[in-house]
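With one protein chain held back, the other chains of the complex are shown just where they sit.
Which chain is which? They are A, B and C, in the order written, and residues in each are numbered from 1.
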Amino acid sequence: MGLPDAPGDLSSEVDVDAFRRLFPLRFYERHLTESIRPDGRPLGRARDTTIALGAVASAEGSALAKIGSTTMLAAIKMEVMTPSMDSPDEGCIAIDFHMPPICSPIVRPGRPAEIAPVVSKQLSDTYFKALTSYMCCCSSGMINLKELSLVSGKAAWMAYLDIYCLDADGALFDAALLSAVAAFSHLQIPAVSLNDDGKIVVVSEENGGKLEKDAVNKERMKLTLKSIPFSLTCVLHKNYILADPTAEEESIMETVVTVVLDSSSQLVSLYKPGGPVLAYTSAIQDCVALTRQRMKELQKILDEANSGMEVD
Amino acid sequence: MVGLSLGEKHFIQGGIAQDIRSDGRKRLTYRPINVETGVIPQANGSARIRMGATDVISTVKAELGKPISLQPDKGKVSIYVDCSPTAAPMFEGRGGEELSTELSVALQRSLLGGKSGAGAGIDLSSLVVVEGKICWDLYIDCLVVCSDGNLLDALGAAIKAALSNTGIPRVQVAAGASGDEQPEVDISDEEFLQFDTSDIPVIVTLTKVGRHYIVDATTEEESQMSSAISISVNRKGHICGLNKRGGAGLDPSIVLDMISVAKHVSEQLMNKLDSEIAAAEAGEDES
Amino acid sequence: MEFVSPEGLRLDGRRPMEMRQIRAEIGAVAKADGSAVFEMGNTKVIAAVYGPREVQNRSQQINDQALVRCDYSMANFSTGDRMRKPKGDRRSTEISLVIRQTMEACILTHLMPRSQIDIFVQVLQADGGTRSACINAATLALADAGIPMRDLVTSCSSGYLNSTPLLDLNYVEDSAGGPDVTVGFLPKLDKVTLLQMDSKLPIDIFEKVMQLAIEGCKAIANYIREIMLENTKQLEYRRGI
Partner (left out) sequence: MAGKPGTTPTTYSPSPTTQKTRRPIFNENDVDWVRPDGRGFHQCRPAFFRTGAVNAASGSAYAEFGNTKVIVSVFGPRESKKAMMYSDIGRLNCSVSYTTFATPVRGQGSEHKDFSSMLHKSLEGAIILETFPKTTVDVFALVLESGGSDLPVVISCASLALADAGILMHDLVASVSLSCLGKNLVIDPILEEESYQDGALLITCMPSRYEVTQLTVTGEWSTPKINEGMQLCLDACSKLAKIMRSCLKEATSTSQE
């Protein structure tokens, strides 16, 4: 966008906020030249991230992830289904991403925001790529669907994973993936048993002693999570790379690159939906390097949250 | 929807202040009520109520169903209201949906009592055929044909009239159907057991305009309302439901005062309705 | 299934050429500009007309004639089993279109340019022949609203079962799968404005069945004219002329 430089001197008297609103790009470029961002972060650093497990009591596994002010709440509810014929001993996961009207002014009740299906498609791709498309070598694949099976051919778990965006301030995908991963790590599959009319019922504590026909799995089981995917979204502008953009930065500089690595730092997916700036391989490599560095931070935060969980 | 000039608004408010409304009625008098029962022969029970220009039809259909597990000894009743576009052009297509849901919820709250079924105007346990397995599901459908204000009272009265006109077929259960599979049932279509509608409550809406409140408000008067309270009172004088509409806040003492006035007015309305229903039933048997 | 008994009586005791009992009432909805109730046997329909009034959205406004809009809807309790069909299902949209085109043909729309006429039809009870009852009710409502029309439009349906043409089918005869001819007729101008038929019928038999339906329409027209005359006397009396 060729901005007229004539009123260059004008910007000195105009107060900072007005300048930021009137000429957003020039405001940002003024900052980028000193490689600093308006909220004081260097270009490569992500916003501070926190994870709180067990946010919702009515779900078997839940987590609240906050990256800067972008907040995501993910919760998993387990229900029983009869597995399909072609995969009798596998459960399945239904992933849904919701953008309720409370999270940003653009979203109106009734009409879903057009970004919601995009993110939920991205999420399910990342999950299913991580889960199943590597079935042949089944090396990565965060969750092994076989663990979700109850009675082969007759009953299996259906995990409904619902992610709600409570506050949208850029990098929605990172926060959504992080909250989903945390929810899975916090998930506790209830101990169930088959009662007389063939239905799976939770073995509640009081009658825990009297075991019905065959308690399918005795204690509350946790899912074994192998190679956990982590992601970082970067924004490309001229030759700058900004990690973990806020909503304002995303709206000004439209070129977004999302890199997803798993814990054994294998590239799971790379997503660049268009945008004016062309990404040469060098830029992509920088993004991957940033993501690798960011992955360590996220891994540490997740482990802290999990260890915190074990204690109580 | 109601285009009133400033002059007309003052005329209405002034009239109410001096206890003379634009159609000559006092503050607490009703418009002429006309009741017809059995208007829809295909339904188990139906009635049409005209309060002045407001005209509503309500029908009761009974179908066999399974009671919910939490209350095996009670039948199920559901109430739906539908605003027909004949009442106002804005109800065309999905226009009348919001008002319909609001009216349905208000009716359900007044006639069906609490979640445990206590205090319900309709005696749910009389609807059970085989406890836990078969019961009658009553579907009460109401249609607003023409709306000139005071819809909730008209609908409440129409449901009371429709229920008094309802005949539930007697049911014989084939003996020996043990276990939990559905026993076969044959429905006789001669004798019907009538419904006792004595303790079905009557809904009275008090609309506050300026400093006074009136009963049976027309659309113009309702457009001047600052707040309104709909109270459903049954024969024993107990309050079976209360619903405050309209924006302005009300002092709790005024709310209690309105409740006592509503109880007083509801007795007159209850007797008037019973006489009208009896007349309609008698009229229907001759024709 | 035997629809016509050897002595020539139908299931509900009518003769093949006999119509169901008709009843009409004008001015059923006080707040509407024009309204009417029309009953053919158990089929009961109420129609209300609002207009000519200002067009709601400018884009649809026609500057040399009136815009006629129609909305057909069935009450939840109108059919035997309680159906919860959503508002805009295909059948009611089709019937709304049929009624709109039929009425638009007979309303003198050029006399009321840039205006809008809304016809709302609500089926209270459906026992076959709802389409015809709606058109008759709409005609009465338009007349009650004082909207200029070329002629009254009356409509009747007829069918062909057990090789005998039957006039004014009820729900059982209608759903028997036989042919069903619906005719919309202008009695004074002696013209047919609406003709709908489904399933196969040889041409000569079709001629007979259609002629039977036209006779039915004429009978309805006489009845409607009587009702309107009586209603005008009522108005005259009320005005004390």
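By our rule, a contact is a pair of C-beta atoms (placed from the backbone, for glycine too) under 8 Å apart; a residue touches a chain by one contact, two chains touch by 3 or more.
Owing to the predicted nature of the structure, the values given are computational and were not obtained by experimental measurement.
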item: Visible chains that the absent chain touches, using the contact criterion stated earlier; value: A, B
item: Sole contact to the chain not displayed, among B:229, B:265 or B:280; value: B:229
item: Sole residue of B:28, B:53 or B:242 that reaches the chain not shown, by the stated touch rule; value: B:242
item: Hidden-chain contact residue, picked from the options A:72, A:180 or A:247; value: A:247
item: Interface with the undisplayed chain - residues on chain B; value: 69-70, 98, 101-102, 105, 109-110, 112-116, 118-119, 227, 229, 234, 237-252, 255-256, 259-260, 263
item: Absent chain, residues of chain A that touch it; value: 55-59, 62, 69, 71, 73, 75-82, 84, 86-87, 90, 92-94, 96, 98, 100-105, 109, 124, 127-128, 131-133, 145, 158, 160, 162, 164, 166-169, 190, 192, 199-202, 204, 247
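As a working rule, only the chains that are shown with their structure count from here on.
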item: Topology of the chain contact graph, where touching chains are joined (line, ring, star, complete, other); value: other
item: Most widely separated chain from chain C, with each centre as the mean of CA atoms; value: A
item: CA centroid of chain A to CA centroid of chain C, Å; value: 60
item: Centroid spacing, where centroids are CA-atom means, of chain A and chain B in whole angstrom; value: 50
item: Residues of chain C touching chain B in the complex; value: 28-32, 35, 42, 44, 46-48, 50, 71, 73, 75-77, 80, 82, 87-88, 118, 120-122, 124-125, 127
item: Chain B - residues contacting chain C, complex; value: 39-43, 46, 53, 55, 57, 59, 61, 63, 80, 82, 84-89, 92-94, 139, 141, 143, 145-148
